[in-house]
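Every protein chain but one is kept in place in this view of the complex.
Note that the chains are named A and B in the order they appear, and that numbering of residues resets to 1 at the start of each chain.
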Amino acid sequence: MTVVIGFEGSANKIGIGIIRDGEVLSNPRRTYITPPGQGFLPSETARHHRAVVLTVLQEALQQAGLTPADIDCVAYTKGPGMGAPLLTLALVARTVAQLWGRPLVGVNHCIGHVEMGRLITQAHNPTVLYVSGGNTQVIAYSERRYRIFGETIDIAVGNCLDRFARVIKISNDPSPGYNIEQMAKRGSRYVELPYTVKGMDVSFSGILSFIEEAANKMLASAECSAEDLCFSLQETLFSMLVEITERAMAHCGSQEVLIVGGVGCNLRLQEMMGVMCKERGAKLFATDERFCIDNGAMIAQAGWEMFRSGQVTELHDSWITQRYEAPPTQIIPRCHDQTTIYSRGQQPFQHAVPV
Amino acid sequence: MELEKNMVVSEFLSKGSVLKQGAEARVYRDVFLGRSTIIKERFPKKYRHPLLDEKLTHRRTVQEVRSIQRCRRAGIPTPVVYFVDYTSHCIFLEDIVDSVTVRDHIAATRQRSHPSPTLVPLEPLAARVGRVLARMHDEDVVHGDLTTSNMLLRRSGDGEAELSLVLIDFGLSYISALPEDKGVDLYVLEKAFLSTHPNTEPLFQKLLESYAASSKKSSAVIKKLDEVRLRGRKRSMVG
């Protein structure tokens, strides 16, 4: 049995989760919520995370019914994400790893989402749509690597939704995306918005600047309601996402789709993706907000896989990164296939100090 | 009436064989007016709002037809359009017989050279693709979905040198003179190319060099390509 604790704090959620061989023992989370019309800034978000991190850690251990002695490995988000919040969680992870004498594993945030999605849904070899505030990617597994087939060429879909919410002052509690989803249910008039798909890539900046420019004018002239705008924005953005997912599936000959990331718990997106899948005889896998939205368990799960395949992160190597490494040929290795690629010379428990 | 309109073609297609179902169309092969023909049917996508669906479907059918004719006029090989049904959004196209996709050709060539992997035999092809794309962009046609699956190699004589390159699938294409649009076109190809054919960076570099040497306006386009690449890297996570 291997027990891994995961620390996540790459954006405005802070989560700490504990996984024991595929079983989620605990997964508490807090969200830094800003007033309507405002986004979250790195330093303030980090301050929020610092204030609650020890409480959340205690909750994670208590809910799991474990003590530090039961933990085999400490995983943390290495990036990508916002620098200051990432650093806060990395610092805590490094500290407890040394206090408890346990090895550290730095996890790529994207892989966390994908591996958690696969664990929860038992999807076998899906085309993955990863959609959140910072990411929009279509990922498929080919030749022993996750490869990015499609992505946004400018802003992320969640970022587009969040910034639209600010334009018309939609509440950030519990999240702008959730509130847009609820309002969209009451919208009915379809307002035409720019639709920009380039092969397997998408662009959202044109839609955002259009709606930033037009929204308040349209609302003032009663041309449409805020609900109609939410509805139209969702219909447009999600159609683009389903289209590039389907294009990647056709390209790779894939028959499974997995949606992960914060925007992935939007039921309308799941519904549209489901219709597309049904049309092609494919299968859709999605999770709910517990695992779609950034959380600690996903970092623990990816960390568990890496740890089991012999990968650990040396203390002096436990940095964080805000950015992607090397587009456009970005490669994300699938954890359990990494063994032959990365584990040379590395032994499990390299850092383990007897307690 | 609307129903009746669409009956004719759909009844015909129901007897044909589906070659593939892409992201936005079903592709059939059948005999039409005595010729072997590829029929591309943009059927309604039920996940999309009906208004959006109708608009996109119509626009893409029109754009595809337009870009094909524009390319052909410039001597860039694309399939002949025989007939277009704008009510059922079907395009009837020349069947490029005796052809393989560039994707399959690259895969097969690499397979053959397997024990000692080399990209050298594929360099002339990469250069040719670069030249054809340069000509297409010089005509202000932006393809919108460049992949190695959307390029066919047709045997037009004996031997490899006689393979001619045919561009297909212009559904996402449009007319634009902006270097930005052409740069993104190459960016889309670069990503599709390198994710479909891992470890072929030198080959794609060859393609770009040939593009740059062939197009009159290439320097602005390549500059934009570099910009777009960088944009991906610098994407902010800050909410």
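Here is the rule we go by: a residue touches a chain if its C-beta (ideal position, glycine included) is under 8 Å from a C-beta of that chain, and two chains touch if they have at least 3 such contacts.
Assume contacts and distances are computed from a predicted model.
Missing chain, UniProt protein name: "EKC/KEOPS complex subunit TPRKB", from among "Calcium load-activated calcium channel", "GTP-binding protein ypt5", "EKC/KEOPS complex subunit TPRKB" or "Hermansky-Pudlak syndrome 4 protein".
Looking at the complete complex, one finds that the omitted chain is in touch with B. Of the options B:D53, B:E94, B:E180 or B:E227, the residue whose C-beta touches the omitted chain is B:E94. Touching the chain that is not shown, out of B:R73, B:R112 or B:K216: B:R73 (per the contact rule at the top). Shown as candidates are B:L19, B:V84, B:A107 or B:A220; the residue that touches the absent chain is B:V84. Take chain B: the residues that touch the chain left off the picture are 1, 4-5, 8-9, 12, 30-35, 62, 65-66, 68-69, 72-75, 77, 80-87, 94.
Quick note on the criterion: only the chains that are shown with their structure count from here on.
Annotation: 32 Å between the Cα-based centres of chain A and chain B. Taken together, the chain A residues at the contact with chain B in this complex read 10-12, 39-42, 80-82, 133-134, 142-143, 145, 147-156, 159, 162, 190, 192, 195, 197-201, 235-236, 239, 242-244, 246-247, 249-251, 271-273, 275-276, 279-280, 322-324, 326-329. Here chain B touches chain A in the complex through residues 20-24, 45-49, 51-52, 55-56, 144-147, 149, 172, 184-185, 187-192, 194-196, 198, 201, 228-229, 231-239, going by the rule given at the top.
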